[in-house]
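Reviewing the structure listed below.
Yeah, one chain of the complex is gone here, protein chain that is, but the others are all in their spots.
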Amino acid sequence: MIKGRVIGKIWSSRRVDTMPSGALLEVETSGGGCLIAFDPLGCNTGEAVLITQGSVAAGYFSGKVAPVDALIIGSIDEDLQKKSKN
Amino acid sequence: MIKGRVIGKIWSSRRVDTMPSGALLEVETSGGGCLIAFDPLGCNTGEAVLITQGSVAAGYFSGKVAPVDALIIGSIDEDLQKKSKN
Amino acid sequence: MIKGRVIGKIWSSRRVDTMPSGALLEVETSGGGCLIAFDPLGCNTGEAVLITQGSVAAGYFSGKVAPVDALIIGSIDEDLQKKSKN
Amino acid sequence: MIKGRVIGKIWSSRRVDTMPSGALLEVETSGGGCLIAFDPLGCNTGEAVLITQGSVAAGYFSGKVAPVDALIIGSIDEDLQKKSKN
Partner (left out) sequence: MIKGRVIGKIWSSRRVDTMPSGALLEVETSGGGCLIAFDPLGCNTGEAVLITQGSVAAGYFSGKVAPVDALIIGSIDEDLQKKSKN
């Protein structure tokens, strides 16, 4: 998985019909890149998140294969992480 | 998923017979790279698109495994995205 | 697989319910990048580890598809490795 | 998919027995990298090709899983592509 930070939202009215309904968030990854991830958790801009990629992201959805290759799987507890590094 | 912008079209007359018929678009990705994606939506040059990669792209097609590892899954509503950033 | 070194731990209280319970470690990879891997072995900070990525990482878990795309599969015996290079 | 240009051929006499028989071509990718792809089309050195990667490449072969993660799926019609850019 990789860490990232939500920087915005994507709207796509014209899309394939196998796309699950839900939010698509733009995330800046810890490596400096940028990707679009499906968000089942209702994350906000600025939030630190954990992202899984590839076919395991699609495996989160039931039924027909969802064309989703990036999924937010958790919101990172930043306070706890800072404490553990002190 | 990644964001990209359509910059052209690819023609390939001699190809494997499991390739689905449809448009293959050349897309410049937000990271500066370039890839070829199958387009089921009829996108135009200059259009901002959302792309999914890997085996989930092939999962869009029914029947025998399609040798497609990049699929345009949506056209990005650029007006809405700009508004949300203001 | 890639080699890496454990540099910390990630906490995520709010996460998808298909996430297996267990430790999520932050690992610096041999290429200089950073990823988050599920740890079934109880590794410590500073330990050299071997990581597998993608859907084979999720295949380690039984039952419903786990949204895990990076798994620590071994602790590297650094003493043996140094000897073999002398 | 990615575009590439065939730059040579690879010979491997000692290989795993699940490897399908056929040509393995060395391809320079549009990004400047280099990979080895299985060629079911009989492409020549210098030819521009379209390559699919990952498990969908292996899906081209029937029977036992082929250890092939890169497949040439088409020869690119360079004349047509140039015309469309004029």
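For reference, chains read A, B, C and D in written order, and residue numbers begin at 1 within each chain.
The rule we apply is simple: a contact is a pair of C-beta atoms (placed from the backbone, for glycine too) under 8 Å apart; a residue touches a chain by one contact, two chains touch by 3 or more.
No experiment lies behind these values; they were computed from the predicted model shown.
Student: If the missing chain were put back, which residues of chain C would it touch?
Tutor: The missing chain touches chain C at positions 1-3, 30-31, 40-41, 50, 52-57, 59-60, 71, 73-77, 80-81, 84-85.
Student: By the contact criterion defined above, which parts of chain D meet the unshown chain? Give residue numbers in ascending order.
Tutor: The missing chain touches chain D at positions 8-16, 18-19, 24, 26, 33-37, 54-55, 57-58, 65-70.
As a working rule, only the chains that are shown with their structure count from here on.
Student: So what's the Cα centroid distance for chain B and chain D, whole Å?
Tutor: Computed value for the inter-centroid distance: 20 Å.
Student: Hunt down the residues of chain C that sit against at least two other chains at once, touch-wise.
Tutor: 55
Student: Chain contact topology under the given definition, line, ring, star, complete or other?
Tutor: Its topology is that of a line.
Student: Could you list each pair of chains that touch, in label order?
Tutor: A-B, A-C, B-D
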